[in-house]
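See below for the structure under consideration.
Of the protein chains in this complex, one is absent; all others appear in place.
A and B are the chain letters, set down in written order, and residue numbers restart from 1 in every chain.
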Amino acid sequence: MTEPGVVGSERTVGTASGGVGSSGRRRADLPQLPPALPTGNALDLLRWPVLNTVLRSRWPQLLVRVAALAGFLIAVLTGLLGTPVGNHNLGIVLVWIAWWTIMMLVALPFFGRGWCSICPIPMPGEWLQHGALLTPRRNGAGLKKAWPARFKNIWLQNGAFSAVAVCSAVVLTQPRITAVVLLAFLFVAIGTSLVYERRAFCRYLCPVGGFIGLYSQLAPVAIRVKNKATCVAHTEKSCYRGSADGAGCPWMLYPGALAKNTYCGMCMECVRTCPHDNIAVTLRPFGADLRSPAGRRLDEAFKGFIMLGAAMVYSAVMLGPWGDLKMAAYDIGSARWFAYAFAVLVFINGVLPGLFLAAVSAGRALAGSTQTVKRSFIAFSYALVPLGLMAWIAFSLSFVFASISYLWPTMSDPFGVGWNLFGTVHASWQPYLTRSVPTLQALVLVAGFTWSAVTAHRIAGEEHEQRAALLQAAPVIVCCFLFTASLMGLLIA
Amino acid sequence: MRAEWGARLLVVFGTVALAVLTAVAVRVPAGAVELRGRMADDGGWTPGAIVTRVGEPLTLRMTSDDVVHGFAIGQSARPAVDLLPGTWMTTTLIFDRPGKYTYYCTRWCGPNHWRMRGTIEVTGSGARVLADSVPLFLRLKLDLDQAHPSDALPAETPTAARADGLPSPVAPDGGDLRTQSPAQVWRALRKHPVNARLTDQQLWDEVAAVWRAATSRERLAQGGQLYRDNCAACHGETGRGDGVMAKALMAGTAADPPGGEHTGMLGMSGHGTVAPTDFTNGRNMLGASAAFLQGKIIRGGMGTGMPYWGPIFTESQLWALVDHLWTFQFDYESGAGSSGASRTTRDSASKPAMRPH
Partner (left out) sequence: MKRSRVVTTALVLALGAGVIAVAPLPGATAKPANRHFRVEASSFKYIPATIRVNAGDHVTIDLVSTDVVHGLYVDGYDVSVTADPGRTASLSFVANRTGMFRLRCSVTCGAMHPFMIGKLHVGRNELLWRALVLTLFAGLAGILLARVREVRQ
């Protein structure tokens, strides 16, 4: 009998989810990890006929993606042609308020990389690659080169996100800059599609994808195979190579071995190509992926620090009362900006990981760990994933509810030329929920810390027995508490 | 196959629709002039000059591209229009007489706010709109740049009410009064034998009473409003020359420039800036006549940083403002029991007639 979906390090075919670098050391003496939930009928969302039709059919996805592309182009056009006043420009408001809200508060926590399945940015490139809008054909354009092995990680995305982060004060407030950045994404994505295979841009270059991937490990929705034996027996591997019904996995994953959400873009190609209907869209508890020690990597660990650090920096710069700091962040090219950028980069890439490393080392000393420092550091870094997501949600709550009312006038006059489509063009700014937001932020951060503490404890339990696990986890949890307290200090103090 | 073509049709249609939408959006309505306002350092009004014809409706679609601005026509009674960043206001102007009109910003938008001006050249037949009749200071050939310290100073603030009941041989005369400084009038009172028994301070109170009699509550209220809207930012709400813009004026660079990109504002006006006049300084103010003050306001400071208001204020507005300036020296309010004798206002110079829409 085969066990469905048991996680653990195993030999994989082709490029698998984060498979590069996962070592195969077995620990027979350690407690068995709880098996991933069975993908039997009860938890497979594709059991529902409506969902099954909607997700398998290419039309709903295309329509939503085309609508998203229209929204994207409208954001670019209004950014380029509309008023230069940021808070009255639909491009700025659509991207940094509307889209960001939906992403941070809904899409990411509940659907992981769900946004990637409808993202318009790689779509024109994909059309060219597939030679079609709907069912891909084999004669598409593009050189289909393999992505260089040395860049098969998320370090480029870590760098890209850090670069955008230190320029965010300008990007978020200048419509022309936002439009140019969006267009740059679009053209780089199209260019990449014409040179490299599949969705290389999404997997290895997109700064958004970098953090969506990491936090998608927390989401309750996941694509997994139902029965591994079926995969083993199936030699064509249509899910990876493609078939008449669809392309091979655009994310360069082998669905048969998919154990984590990190790089799965939920595009449903594998669901369409598998001739044995062996792929399920499963519903499972939040954070199930964190339970698996397989596939933990240093680049992902650093992503966690970059994101957590960026949440702290944004909370300080954008929501803090320090005007000089804001001007330093805005004045790109000046001496004070260089000082600011340097300080931020050192903070998120050096100070935070450094503090965390000290905590991990202390725990190792207390518990007598036999793992390498690097392996412990990487493993425990995943305990920061829940806190990081909650930090971003907490930050976004304040920013979003204070600014969402800018949507009403901008929707009535998208191009900033004096229209009044919905009669709201003169609606004045009004922040919402200012009495409740601080409490919501506090609750979100409490939840984040609790989740991280429990995760740290569980990660410690992968190596140690009860008491030692507690000793190993304790300094890490203290470090998490310090991070949480800092966020609370910045957001609600 | 059909589905594929259907999908392609959808995308093509969507693209065309978006292109059409954009083309419609960026088309400027025919006949309207699009007027964009920015802080003076960043370009001011665009365009800075407009040409139109007598009797032709001129439709302006206006917006602000950075901060709160306002739009008004100089020497006109039409109310100002606030321009909020990112929003559009439309107004239509019709000019009855040819000439050069000035439009200007009415909400303070930085130290160079007053430089945010443009001109509307109205061509056509008819009597050109006159500049105000030659201002008094020119007729008197006053040297506006000459120092004018007062040779006498009151010990306390001259208070008009205290002068009630005191005889005064000097009858208030509108025309004459505006050419004389308070110090001159006081000196004349002091010399007159009838006043020999009055103290210096009582004579100053007389001067205050004379000055009060030459104005009215309405004029003072109007002058106060004009001062708050146009002068207080530099000269201070208390008239001490310590307004919020004073620092920027003196430093040579705008304090905390918005956006952090601006260079010093005084690159535009040259050198020689001085601190805004302190209207509470008696030595300075009591030696100046109303004509002198009016002249300063009309002409501006010739590189000192003081704007020229000639194209902006009407004659009656100017006199109302000057009347208000005296309240920094004289107390018209305390111990008010008698009503100040109300004087008729001076003739207002002919204004260009405009019909606001």
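Descriptive notes on the structure:
Going forward, contacts are C-beta pairs under 8 Å (C-beta built on N, C-alpha and C of every residue); 3 or more make two chains touch, one makes a residue touch a chain.
All values derive from a computational prediction rather than experimental measurement.
Taking every chain of the complex into account, the absent chain touches A, B.
Among B:86, B:118, B:182 or B:311, only B:86 touches the chain left out of the display. Across A:54, A:128, A:180 or A:318, the residue that sits in touch with the chain not pictured is A:318. Where subunit B meets the chain that is not shown, the touching residues are 39, 66-68, 84-86, 107-111, 113, 228-229, 231-234, 237, 243-245, 248, 254-259.
Of the residues in subunit A, those that touch the hidden partner chain are 85-88, 169-170, 173-174, 317-324, 326-327, 330, 398, 402-403, 429, 431, 434-435, 438-439, 442, 445-447, 449-451, 453-454, 457-458, 461, 466, 470, 473, 477, 480-481, 484-485, 488-489, 492-493.
Keep in mind that, in the parts below, only the chains that are shown with their structure count from here on.
Distance from the subunit A centre to the subunit B centre is 56 Å, each centre being the mean of its Cα atoms. Residues of subunit A that touch subunit B in their complex: 58-59, 62, 66, 69-70, 73-74, 77, 81, 83-85, 87-89, 132-135, 327, 330-331, 334, 409, 413-419, 425-426.
For subunit B in complex with subunit A, the touching residues are 3-4, 7-8, 10-11, 14, 18, 22, 25-26, 61, 63-66, 85-88, 90, 259-261.
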